[in-house]
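Every protein chain but one is kept in place in this view of the complex.
On to subunit A.
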Amino acid sequence: MNIDHTILTVLILVPLAGAVLLALLPDKGRLMQWGALAVTLITFICTLHLPARYDYSAVAGSFQFEQNHEWINSPAIRYHLGVDGLSMWLVVLTGFLAPLGVLVSWNTIGDRKKLFYTLFLLQQVAMIGIFVSLDLFLYYAFWELSLVPMTLLIATFGRSANRRRAAIKYFLYTFIPSAILLVGMLWVYARTGTFQLPELAQLAAAHNISSNNAALWLASLAFLVAFAVKVPVFPLHGWLTDAITEAPTAAVMVLVGKLGLYSILRFSFSIFPEQSRHIAPLMIALGAIGIVYGALIALVQKDLKQLAAYGALGHVSVVVLGIFTFTIAGIDGGIYATLNEGIGAGAFFILLGILYERYGTYDMRDYGGLAAKLPWMVTLFVITTLSVIGLPMLNGFVGEFLVLTGGMQSAVTHHTRWTVLATTGVILTASYMLWMIQRVFYGDLNENTADVPVPDVTAREHLALWPLIAVMLFMGIASPYWLRAIDTAGTYLAQEPQPIELPAAISTIVPQTSAAQEATK
């Protein structure tokens, strides 16, 4: 049996079935942890089917592992799934991070484990659903669904008394723009009669969605704002620090970046190509400001999680800058950096979580001179830091380099100027990360933490961290392996969309792709 045509459904159903199973099993001993670990591992193995069977020679803009079934007749909603170069690695990344999330929650989540792991798995269902849906309605359903488990995770497992407020803030911040997004989607549907992304992209390319320019602009803003809040793009990041500070480590790892950035690339760019290009100068400016602002604020934080939150804002801003240059390098770099954000920030948050588990504080002033006591910890911290600040040979470099190249390649002077500003962010990021290392691990032992007897990184934690380190190295050294798929998507998104005339389209795409690959090497 060929499972290519069912694999995406399997990817949604496995964690869903796992969640239902965990909800029904008794909450005894470590049953929940092992159960969740098994489910997430199975899901991860299933996601590996995608790169294994991915057809790199497929036409850009086409989808693979497609499933397209009728779901609801009227309005015409279909169960339409598929992945392309843009979403494939994101799906794998989602699968990859989940077992690590279970490993780091192993002991930190002491009671109500059943609730935690059920919600955690539901969150995964929603995320995979978002990445693979090609029907706008189905996509929106998963998009909204992803809010609920995360909100409950923050509200119930947050670390301070502020958790309920943070959870509701997060929910409202994302739900209200999403409600407007729904209006935009319904408007598009009322104009075109379809929710299918490929069809909508073609209609958009042929300028057939609507001739009412003002309405198109409003609709495109409805899309973009909803996604930008989720990313978050400066200045829509109000929810970010509260949510990151409160959320448990496993939830934080999936909180930032991916969903919003993917949605911009997938939906804003395809359905509103013209509007996206017109608004690019603004977005690039916001991206560049976000990079510098995030890094500057991170520089003065005393709380490690706050530092990580503002750092994350800076990193997603890099992606925003890259994708809105509409150059191949910029978009490729943006997608690459999105993956990096998942890996690098994931590792960083895990390490912070481990530190917190041992000392019960995120305040940097309580730390100091830990390097001698925790040699493994400092090693892993430093590797992660180097990845985050973009040292060559590690993954962070590739994404950052491509984005900045894309910015410089841009034919628009405005873009180049902002990119110059953004480049200073590289230095600032290095400053706050290295300063953080210095304050936590070097210098004099701090009296608050010096006498606490703690173990170094345990076997379970090693297990959660080394895969991430390995991927960092692999993504840093063998970037062409990953870029092969990403580049097809990047090339497709960077070019001006043309009304579909298939044979002609193929002949123009193919040479560009090879040229792009050369450029990225």
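List of remarks:
Heads up, the rule we're going with is that contacts are C-beta pairs under 8 Å (C-beta built on N, C-alpha and C of every residue); 3 or more make two chains touch, one makes a residue touch a chain; residues count from 1.
The criterion applied here is as follows: contacts and distances are computed from a predicted model.
The complex appears with one chain absent; UniProt names that chain "NADH-quinone oxidoreductase subunit N" among the candidates "Heme exporter protein C", "Sulfate transport system permease protein", "NADH-quinone oxidoreductase subunit N" or "Xanthine dehydrogenase family protein subunit M". Contact with the undisplayed chain is limited, among A:A190, A:A372, A:V420 or A:A478, to A:A190.
Checked against the full complex, the one of A:A38, A:I168 or A:L296 touching the unshown chain is A:I168.
Note on the undisplayed chain: of the listed residues A:V10, A:L31, A:A58 or A:L145, the one touching it is A:L145. Contact with the chain not shown here comes from a single listed residue; of A:L13, A:L182, A:A430 or A:I477, that residue is A:L182.
Mapped onto subunit A, contacts with the missing chain fall at residues 23, 71-75, 112, 115, 137, 140-142, 144-145, 147-148, 151-152, 155-156, 164, 167-168, 171-172, 175-176, 178-180, 182-183, 186-187, 189-190, 215.
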